[in-house]
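Read the structure below first, then the notes.
Just one protein chain is left out here, and the rest sit where they should.
As written, the chain order gives the labels A, B and C, with residue 1 at the start of each chain.
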Amino acid sequence: MSKKTYLQAINEALRQEMRRDSKVILIGEDLVGGHGATGEVGGAGGPFGQMRGLYKEFGADRMIDTPISESAIIGAAAGAALTGLRPVAELMFVDFVGVCFDQIFNQVAKFRYMFGGNARTPLVIRATIGAGKRAAAQHSQTLHPLFTMVPGLKVAMPSNPYDAKGLLIQAIRDDDPVIYLESKSLFGMECEVPDEPYRIPFGEANILREGKDLTIVALGAMVPRAERAAAELAKDGISVEVLDPRTTSPLDEESILESVKKTGRLVVVDESPPRCSLAADIAGMVADKGFKFLKAPIKQVTCPHTPVPFAPILEDAYLPSPTQIEMAARSILD
Amino acid sequence: MSKKTYLQAINEALRQEMRRDSKVILIGEDLVGGHGATGEVGGAGGPFGQMRGLYKEFGADRMIDTPISESAIIGAAAGAALTGLRPVAELMFVDFVGVCFDQIFNQVAKFRYMFGGNARTPLVIRATIGAGKRAAAQHSQTLHPLFTMVPGLKVAMPSNPYDAKGLLIQAIRDDDPVIYLESKSLFGMECEVPDEPYRIPFGEANILREGKDLTIVALGAMVPRAERAAAELAKDGISVEVLDPRTTSPLDEESILESVKKTGRLVVVDESPPRCSLAADIAGMVADKGFKFLKAPIKQVTCPHTPVPFAPILEDAYLPSPTQIEMAARSILD
Amino acid sequence: MQLSRDELKRAYERMFLIRVFEERVEKEFSAGNIPGFTHVYLGQEACAVGVCFELTDEDYIGSTHRGHGHCIAKGVDVEGMMLEIMGKASGLCGGKGGSMHIADLKKGMLGANAIVGGSPPIAVGAALTQKLNKTGRVAVAFSGDGGANQGTVFEALNMAMVLHVPVIFVFENNEYGEFTTQSYACGGVHIADRVRGFGMPCEVVDGTDFFPVREAMQRALEHTRGDKGPYALEIQCKRFGGHYVGDPQVYRSEKELVEARAYDPIPRFRRAVSEAALLSEAEFNEIESAVQDRVDIAVQSALAALAPDPATDLTKHVYVKYA
Partner (left out) sequence: MQLSRDELKRAYERMFLIRVFEERVEKEFSAGNIPGFTHVYLGQEACAVGVCFELTDEDYIGSTHRGHGHCIAKGVDVEGMMLEIMGKASGLCGGKGGSMHIADLKKGMLGANAIVGGSPPIAVGAALTQKLNKTGRVAVAFSGDGGANQGTVFEALNMAMVLHVPVIFVFENNEYGEFTTQSYACGGVHIADRVRGFGMPCEVVDGTDFFPVREAMQRALEHTRGDKGPYALEIQCKRFGGHYVGDPQVYRSEKELVEARAYDPIPRFRRAVSEAALLSEAEFNEIESAVQDRVDIAVQSALAALAPDPATDLTKHVYVKYA
């Protein structure tokens, strides 16, 4: 056990799984870097550093740098998974999903069903998500709803280094295709992370804070914001439960309902525009299965129905803030 | 005024708009058909017949057949729209969106915002949707949530021939990018349709049946099913309001809330898997803004969280049936 | 020809099996026994059989919406296929896939694919597995001439070159993508030219004759198995019928349709082999009647078989395990 950043936790999970199972390979753009050039090969460790040191240990056979061809990357990873490897493919930014979405939603997600249960596609697609880096409309999206809606995919969205490692190891050992979303804004976050490999099962929420007056459900980079709002509310004696589902598909409906049963009030925080969002998804689920527990309207705190703006002041206003979360909570407390 | 099918209504809208405005062009695969071949050019009128007779009248300059290259189709249409034309692009099946999603969600949807309001992209993307044709997992999806979630897009989903014509004309005259979704299973549906051009404004729901005990919201091919359920319930003296939002973005929240205010009970029917669906979206919205009107849980009747199966008996079970809708309604009536 | 009598028999049997199977699919479709959209392989039999002739069950193919011929050529059981195409529970995919999604992983058949251009990237991945596991096996990616315009296919070509994997791209140029000709939709003259632009060798082959297809494929296999990287074939052939079963084909003249039949690979094979006195008329007839019987049995069995049960089958097999 030692303090590790979110980035280090990802790196460690990749390294340990690659050591454990020679079928695990990485494929994507500039995972290695420097092929054909005059300097160091593999020095950068990937565009954000998640692959630091891996090339030295695993070499070019298992760390596959590709052309800028996302459809071929995901398709090749899918075909490799279908025939016995356990590829971990990377989309440098989740925003690039648009050029390869067919391979994700029509191919890999549907193989097992279309082929009558005869296929197994143990594929992980890692992608970075989230705003806050002033990277503007095409490099700042979160897009988990896009994957959550697709039957056949699982979707993990770690909110801290501990979960980052445990969910990634689970994703790699999982026999179904998993979308693993890394929040760029959390890369530097630190916490205690066990040195040995461990898995966090999918579909099991994490209760970060117990409370009895109100439930806040948040995912990924919204979790620390929800916690800040909860801390603020606590100053006024309001007891808030903060719940992180950790995976959006499967979703731990039970824990959410359990919490709402206790508190009767729900705020869902989602880093995405509001329409057909995960916030709506959870609110809709609770409005059915948890209706009898509800003492107040369910509030959704999301980004606005706009692309992500570039200017820092606009981008800061774009993201759900602790204050907005707090206000939403107060609006449904008597 | 005369009886027209849904298909004829689409055809008439295209024809009338192409006559009215020479900037309107159609672009897609096999809209014409027969280029380079030995038989009749333009004889088929498109894979489903929506373009019947148009080639004769408008010729190859305005009816542009393309290679099987959806990214280039949507991209070219976007570029043409950005520079002064009003293209209507076709995706033969909405399922093909995966190979061109980038051009839709990162390009055309975001131009106006990214460019600070300096762009106008009057583009319509027509696509056929829906299950029931035994076309299996990659030719039967509905996918309106995929577009609804994207800021910058508008989404229309006509449920009858009258709406099909009025919404398509609005889509073509609209200055924003519009996704216009044609339900394959409604192509043969007939009703009275005015001969002259008319528009149906976006964001205005259609109340197909007034009622006071319960509201059913349904879209596209689910509307006739909701009506059948309502008729069945009426036999037991249950008064059901059936509401068709007609467009999912913008969504006529007001009419939905108005109706729920009156009935206190809501069932949302959606031809899509449940997660991050439009059903969830509407349920979530009402669980916030209409909470005080609600007398019972909000029920969502959707397809299961599976791809669309091929076997007729499975596909029939896949789609929300009038009986399922009726049962959902009964489950929240005392 | 350099083929043994057994090999010649096998080649003819496979081609004839495709022919009879597909004609029967048309018939059963018209009779209402086959739901949905179906694309048959009539006229192209020599392509699939020539390409798959030397492949084993451990070699992989990725197919297209027009996949029945590829399946049969790869040795997939026609009864399982007919069951699947009719949507029966005991079909190859439990009735969930249908004509456009037939797959048989045990036979190395990675699936028909209803998305044009969907298979080639996947085949590159199957080839990557062979490379990393040093199996000496290959993957074959089938595309049509229409598919040769889809971006995913170009990406797959380039990716295959960069990763240096044992994949063979087969472009079946039957002159049509749906209702539009290859000459209209394809910038440049030959698909082969664009393939070569990626530095990949590509042969243009007459696909109405089994022998040149098989020979080109032997060169392709020698190349890829010799770790020389990917290889491609543009196989020119004729689509006898419409794009889908039921297509009225207003875009093709009667004359063209008749002329296409002159390129029938099946009588051509029979004639050549007969003239060389390698197989007798009796032997051919025996193959044909055995094939007819097999297809008859497949159809009888499929017609009698049970449909899946929504209560148990609808939501099964979405995941291996969903928490």
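As a working rule, a contact is a pair of C-beta atoms (placed from the backbone, for glycine too) under 8 Å apart; a residue touches a chain by one contact, two chains touch by 3 or more.
Only a predicted model underlies this, so the values are computations on that prediction, with no experimental measurement involved.
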Interface partners of the hidden chain - shown chains only, full complex considered: A, B, C
Touch criterion as defined above, residue of B:D21, B:E57, B:D175 or B:D195 at the omitted chain: B:D175
Touching the absent chain when the full complex is considered, from A:G34, A:G117 or A:P194: A:G34
Among B:I10, B:A37, B:L85 or B:I129, the residue in touch with the chain that has been omitted: B:L85
Residue touching the undisplayed chain, where the options are C:Y184, C:Y244, C:Y263 or C:Y322: C:Y184
Interface residues of chain A (partner: the chain not displayed): 29-30, 33-41, 43-44, 47, 65-72, 95-96, 98-99, 133-139, 304-307, 309-314, 316-318
Where the missing chain touches chain B, by residue: 25, 61-62, 64, 66-67, 69, 71-85, 87, 102-103, 106-107, 111-120, 151-152, 154, 175-176, 201-204, 247, 250
Residues in chain C touching the chain absent from view: 149-155, 157-162, 184-189, 193-200
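In this section, only the chains that are shown with their structure count from here on.
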For chain A paired with chain C, centre-to-centre distance based on mean C-alpha positions, whole Å: 39
Chain centre separation (chain A, chain B; CA means) in Å: 30
Separation of chain B from chain C, taking each centre as the mean of its C-alpha atoms, in whole Å: 35
Sequence positions of chain B contacting 2 or more other chains: 71, 95-96, 98-99, 136-138, 304-307, 309
Per-residue overlap in chain C, given as positions that touch at least 2 other chains: 93, 95-97, 101, 113, 115, 118, 151-152, 318
